[in-house]
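Only a single protein chain was left out; the remaining protein chains are all shown in position.
Then we have chain A:
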């Protein structure tokens, strides 16, 4: 009974959050000073167009993008198009539809992030748990190394790796996602080529993820190892293997949140890593769009991130309801 009420209340909250997020997503880019059409038209102006021609183009663009409409109308159009799967056309790459731009970038980001996050999570948690359990020199070396990777700014680690592995040793190409003259397609030749470019950003993300997870897991496991229930289970003759499952179940809780959050924010791309390695994922797309005041692209990317984060969080809350009875009880007011 508690579970059903818990799920219903969670679903309600997340739908509400989604509505607020979509409204903000619509408003925020429009509150940034600077009209994108001004930017486009002034760019044309440098080509020596007459001011009359510029005015005509300006008006046509305003109409085309619906910017001459009142805010309220723009919002209705925006919502309707979202439901039709239409995210508008890019200003900067007019008239390319935003969905095409995303379709080009998203696969690169996913291919990079999913393995880095999952592998980093698994390796990091195992390392952290082992460090906590073994203690001593094991713990010291794992903990220190993890802390270094976890605390180091992304760009710092990325640049060091870039310099050592690509420039000094020349093992990997220093940037991009595939060789010049190649283009994304479903062929073996493209994949082997792209794999070369994939390793470097992948390794840098993996190391950072391992570091973060290992630090978190280690402290959770140490805390759990010292808790009363471990001692009591021991006094009842329960074996080490069984006890490890108790410890893991409790130590895992915050780690699952971490995993869900990174999966949620994943679609936003690893902004800095992608920029350092000139990797054409969602991070690069978003960065360029912001620089160009490309509203539709910015909005589309933030919308996708918002939805992904909300969905991931929702899944965590549902999962928690099953794993941890205390959360279920306190959230549904059952106590």
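Worth pointing out:
In the analysis below, contacts are C-beta pairs under 8 Å (C-beta built on N, C-alpha and C of every residue); 3 or more make two chains touch, one makes a residue touch a chain; residues count from 1.
Here is the rule we use: contacts and distances are computed from a predicted model.
Within the choices "GDSL-like Lipase/Acylhydrolase family protein", "NADH-quinone oxidoreductase subunit A", "Peptide/nickel transport system ATP-binding protein" or "Cell division protein FtsX", the name that UniProt assigns to the complex's undisplayed chain is "Peptide/nickel transport system ATP-binding protein". Residue in contact with the omitted chain (choice from A:64, A:193 or A:324): A:324.
Listed residues A:60, A:96, A:151 or A:231: the one in touch with the omitted chain is A:231. The residue from A:4, A:30, A:140 or A:249 that touches the chain not shown here is A:249.
Summarising the interface, chain A meets the missing chain with residues 227-229, 231-239, 242, 246, 249-250, 323-326, 329.
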